[in-house]
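Have a look at this one before I ask anything.
Below is a slice of the complex: some chains, not all, each in place.
To keep things simple, chains are lettered A and B as they appear, and every chain counts its residues starting from 1.
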Amino acid sequence: MDQEIIETGIQALGEAKIPSPMLKEEHGGIHHLFVSDEDRVMINIKQAAIRAMMANGISPPAFELAGPRRKVYFDASKLRCAIVTCGGLCPGLNDIIRAIVLELHYRYGVKIIYGVRHGLEGFIPEFNHDFLDLTPTRVTTIMNMGGSILGSSRGAQDIERVADCLEVNNIGILFMVGGDGTLMAASKIADAIAQRGLKISVVGIPKTIDNDIHLISRSFGFDTAVDVARLAIQSAHNEAIAYPNGIGLIKLMGRHSGFIAATAALAQQDANFVLIPEVDFDLDGPKGLMAAIENRVTSRGHAVVVVAEGAGQKFFEHVDERRDPSGNIRLNDIGPFLKEAIKAHFAEKAIPLNIKYIDPSYMIRSLPANANDSVFCGFLGRDAVHAGMAGKTKLVIGHWNNHFVHLPMVATAGRRKQVRPSGKLWTTVLESTGQPSLKNDPA
Amino acid sequence: MDQEIIETGIQALGEAKIPSPMLKEEHGGIHHLFVSDEDRVMINIKQAAIRAMMANGISPPAFELAGPRRKVYFDASKLRCAIVTCGGLCPGLNDIIRAIVLELHYRYGVKIIYGVRHGLEGFIPEFNHDFLDLTPTRVTTIMNMGGSILGSSRGAQDIERVADCLEVNNIGILFMVGGDGTLMAASKIADAIAQRGLKISVVGIPKTIDNDIHLISRSFGFDTAVDVARLAIQSAHNEAIAYPNGIGLIKLMGRHSGFIAATAALAQQDANFVLIPEVDFDLDGPKGLMAAIENRVTSRGHAVVVVAEGAGQKFFEHVDERRDPSGNIRLNDIGPFLKEAIKAHFAEKAIPLNIKYIDPSYMIRSLPANANDSVFCGFLGRDAVHAGMAGKTKLVIGHWNNHFVHLPMVATAGRRKQVRPSGKLWTTVLESTGQPSLKNDPA
């Protein structure tokens, strides 16, 4: 996958000296799988690359394994923890909250766990969002509910005031579940805390339904999203084939990456065109999308088009010259834009058209996690607890080549994973759809 | 339900003289439930109304029961039938097609059944939509597919040319599945046929996912639609409660009636406001929708709004004075209109807002039928066959007080069933939502 060598050192608040409370359970019959910081898995697992590095005396980079440590940093009996979920909803948030609470409570004996309401707003007194007391009873049945019992919010808050709140409430570990912006904020919060000389661990769990976090092969909620996106493609296909010159147009999530669009198109192979941010395409001209759709519809009678929300953003730069939409929000919405463009094209060519536009985004992101995501979220939550209890900080829990690992926050922040145009996923989508390049020859 | 007395006579092409092929099956052990034209069920079943009519010497009106007759009009061995599905997709179309084909083939021995492609277009040669040969093999597994294997189209075609097509192809029974427009066309086709002196039965199966056909207590696909609409309300609710001042706005189907919106709101009682075409509401003013939503959001933190697509159309008459949307299509779309209106209202009041808009319509109508609708569609299709074989024409198959019945096409056409503002459904919605009148006091 990723060829580069990253700095994989994980920061810690100090030496973990306290025997883990989990050790006591050994006598009770649960033999936990303790992990040491020396347990590491290779990042690059291509044989040739490993050999080349070894030959040149370079130690191949590896991620630290996540999991419980034999020694912990915090005294659980005095520890207070806090959990916050930020940004857009994503299937699995409640599974993660549940796993963190149950693991802290039952494995380590932590009794005080605060649920921060409505994202970062929950730290700022003016918003009047009281903390929720999170107990096993409160969370035990939440795994089959969509959304987040803590709520969420978008946007930044003052870092120092967040730190104030943590300090005042005597928080020892802060678990932050959120996307790129949240993890950047988490990193700054950790810095602000350090500057105050406080010992607070900040552990992140990366959230992006788009599955596009750098160095993380899978993010939670993605699998559920593809399940539902598949239904939307089925619907669009049923509509498209039912009507003469029928077109089904589905917009799926993916601001900067086309993983959902590409994967859903492979799950339900009814799509004839898949448009993603990573692969440029032209609208007009002999090889452009409009001509290709027209060709497909006139020869085959129908077409199904899947577009990731971040695709084709270049068309909005000079949008005034094309048409005159009314507002800013709509301006950048590729779904309605494409719908109107297709209608205009067919109208100009005087070809009858039956186009149906489907945007299932909000129905996808607010669903409960499917079984696979529930299991996955359970591991993420538990490993976040182990990392925090060990005193590690400024890290996120990742998943790489089938292992749960620790990544420094700075390694994932500000960069995104994308669908590689020459990779197995995208070339298989091209095979499945049979779509051409959609790019005109240079003049 | 309906108090009026309707003309319930069903037209026939002539006397049914041929013993039904189904009679032979009696020897094989299947004892069919034959029905006579004298088997009728009361339309109005309120005791007081019946007594009053009786007392006044009025014979209470009744519908003819649907079902197989002992004598049929057509010689099945020479009969050709045709099926056409028109208008918007609706869960259950394939179940109906399947039931008609299997019943014609196995019960009556009809061997030639044409599937007319893409609605009324399929009758007009220029569209080049060939007939599909419908055999048991072709239809046996289609009941779990969404859409219609025949396809559909919108809009009228020349009635005489449809009649030409029926005549040229020597069709004996035409089964038409469609909405109000289709049934009006069906009525005219039957008239045109009669004028030519042809003996062609035209049997309609009313289709409206909105469940708003006059004198028909339930139309197919509605139950499936409510199943899925429920999920959309759940999603909207999850979004609304997650964010500070969160609003979830769902647009559901229902051009002239609010049955889907009202029933879905009872199935998933998370809605705080339900807006339907039958019940007027104001946007502005102290008791208008905007004030009510503002009040709910500021006092309770969130709101869920369900709007039927036909609600609030009055706001579009003087729309230019309100705001300036870009095009015609959007002008009449109450969903985005309400979304923008709510945003404008909260912006003006400087109240933060998190609004999410969900339109699941195309995902609903293209789904396969649920079990209940599948069973229902099976009966509709079979009873349509029995009616046609008996030589009845210009009728539709209806459902009234738990019985499948015959209705004259003219009885249903051009009028719609609506949610009664003082009826059990709507008053229960009001109880469930607690929504106020949303009407300002007259000046």
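Quick note on the criterion: a contact is a pair of C-beta atoms (placed from the backbone, for glycine too) under 8 Å apart; a residue touches a chain by one contact, two chains touch by 3 or more.
Keep in mind the model is a prediction, meaning the values are calculated, not measured.
Wait, 2 copies are placed, so what's the full copy count for the complex?
Whole-complex copy count, per this file: 4.
Note that in this section only the chains that are shown with their structure count from here on.
Using mean C-alpha positions as chain centres, tell me how far subunit A is from subunit B in Å, no decimals.
41
Hey, which residues of subunit B end up touching subunit A in the complex?
Listed in rising order, the residues of subunit B that touch subunit A are 89, 118, 121, 127, 129, 145-148, 151-154, 231-232, 234-236, 238-239, 241-244, 248, 324-326, 354, 356-360, 362-363, 366-367.
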